[in-house]
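One chain of protein is taken out of this complex; the other chains stay put.
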Amino acid sequence: MVGKIFVTLSGLCCLIIVAIVIVILGNVAWHGWSTLSPRFFLTAPTHGMTSGGIFPAIFGTFFLVLLMTLAVMPLGIMTALYLHEYAPKKSLIVSWVRLAIQNLAGVPAIVYGLFGLGFFIEFVGRGIDRFFFQDQLTFGQPAIIWAALTLALLTLPTVVVATEEALRAIPFSHREVAYSLGATRLQMVRRVVLPQAVGGILTGAILAISRGAGEVAPILFTGAAYYLPYLPKKLNDQFMELGYHIYVMATQSPDVDQTKPILYATVFVLLTLTFALNFTAIWVRSKIRRRLRMTK
Amino acid sequence: MENNTGLTVRDLCVHANGTVILESISLEINVGEILGIIGPAGSGKTTFLRTLNRLVDLDEGLIVTGQVLMHGQSVLGKNVDVVDIRRRVGLVFSVPTPLPLSIYDNLAFGPRLNGISGSKELTARMEQSLRASYLWEEVKDRLKESAANLSGGQQQRLCLARTLMLEPEILLLDEPCSGLDPISTAKIEEALKELKKTMAIVLVTNNVKQASRVADKTAFFLLGQLVEYAPTQDLFTNPKDKRTEDYITGRFG
Partner (left out) sequence: MGKFSERAIEALIKISASISIVGLLMIFVFIGKEALPILTSAKIQQEAGPARLFLPQSPEPGEPKEFSWQPVSELPKYSLLPLFLGTLKVTFVALLFAIPLALGAALFTAEFAPDRLKEIIKPAIELLAGIPSVVLGFFALMVMADFLQKIFGFTYRLNTVNAGIALGLAVIPIIYTVADDALTAVPRSYREASIAMGATAWETAARIVFPAALPGILAACVLGFGRAIGETMIVLMSSGNAAIVSLALNLPLRSLSATIAAELGEVVTGSAHYHLLFFIGTGLFIFTFVLNLFAHWFVKKLQKKVLGI
């Protein structure tokens, strides 16, 4: 009897959580849906963010995430390859790399923002300005490239973990076969391991992209802006971004009621983006698992 | 004096963390012969094979001492081109391990690693290897199909053909017929009898009868030691060591 109460209570916990999720999503959809229109997606904001669209924010988010992905994917894949294929089994460096990855995953997002400011902008950016631009302020200021690199470091653990999971799923016998036919380690990795790891690597990429599109704290001081009359084209341009837009509009809008529809619609777009990405990642992952189960 | 010696093994020892896996193994493997290796599980037979093609390098913590010579050249040692050794000494594993590719790509895998990619040459070699493995008739029309569609016996013959694609001088087989149906087993044994004409073959088997059918010389391994090594007929009719006799007659297994 007592047992039944607790079982019900634990089920209630699930119910509460699921209910809250539904309320949040429902609330956003309810208020945001009506503002969505082709114009919303394709035009820039006007009249102090009270009308127009959010195209620049969408563009900025895409450009940012693209740069981030170009940086993080090779790095993450190679790190995972090192951990799983190249490193001697019990070496100290392997445990350090793993520890570093775990800790990178736990660093607060705002600290990444501080790092972006203190390292990329103040150190690397200033250095570039001094050597290549006669000390003119070009890269030593908030820029989309610095924001992208900061996000790349933040999402590195995601890519490494997903890639390692994929590598682990490949039976060792496949590698042995390649070796016994005279493959070098690089040939074995290129021809046997990587083709089979593509699914997991893709999952990692999608999860990283989803995370990168949603994090705001790291880009607060490394390049995001609320209103720009231009689209970011060069690496040292600033950019508008969906998450940042939501934050500023929600907290610093002079007229909350006027901007509310656009605000809700922007949240709707961001949520749809991150969910679409997450669902794709989950779908890819389950397809891989299904295929693995069949070959076994 | 014609040198048709394939491999010469002298005082080969393998240990790990103080445990001895192989102790002072010395024998010869000649072209034109099949050497059968019998012995109970845990006797070091698989480790022996893996030493011959340097696959033992993948096993962490194993220390190998002694000499293995192929045509007078050392197989062991740090300065040896391990990749070259592995092409010249082929290994068929005890469990069929096709790669998740088509039959064609499985067979082409080895040659492609060596820069041989012309489809004419590849298909010619494939027919040769598949015929030698007694698999040609069964797959000649479905080379582009996935290797996973084949039965266990067919997959193992595919693995044999895949190894033959590299035209190895020495062929090692580690209990290749364990778990296979009798027809596939017979086909593989037939294939080996033909293949020994052009290469030296080492066949590890847990089936004593198979050794007596197929091998020219037989070696009995027990707990890492080479107990007895003689022409097959002599070993089976007149074993010199009591342990050999006990194993052959099934008193332990």
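Labels A and B are assigned to the chains in the order they are written; within every chain, residues are numbered from 1.
Operating definition for what follows: a residue touches a chain if its C-beta (ideal position, glycine included) is under 8 Å from a C-beta of that chain, and two chains touch if they have at least 3 such contacts.
In this text the structure is predicted, and so the values were computed from the model without any measurement.
Remark: the absent chain touches shown chains A in the intact complex.
Of the candidate positions A:Ile24, A:Leu42 or A:Leu70, contact with the unshown chain belongs to A:Ile24.
If you put the missing chain back, the residues of subunit A touching it would be 2-4, 6-7, 9-14, 16-18, 20-21, 24-25, 27-28, 74-75, 78-79, 81-83, 86-87, 93, 96-97, 99-104, 106-115, 117-119, 123, 153, 156, 160, 184-187, 210, 213-217, 220-221, 243-244, 246-247, 250-251, 260, 263, 267, 270-271, 274-275, 278, 282.
Going forward, only the chains that are shown with their structure count from here on.
For the pair subunit A and subunit B, the distance between C-alpha centroids works out to 49 Å.
Contact residues on subunit A toward subunit B in their complex (touch as defined above): 88-89, 173-174, 176-184, 187, 191-192, 196, 295.
Looking at the complex, you find that subunit B touches subunit A at residues 53, 55, 58, 60, 83-84, 86-87, 90-91, 93, 95, 97, 99-100, 109-110, 112-114, 148, 159, 162-163, 166.
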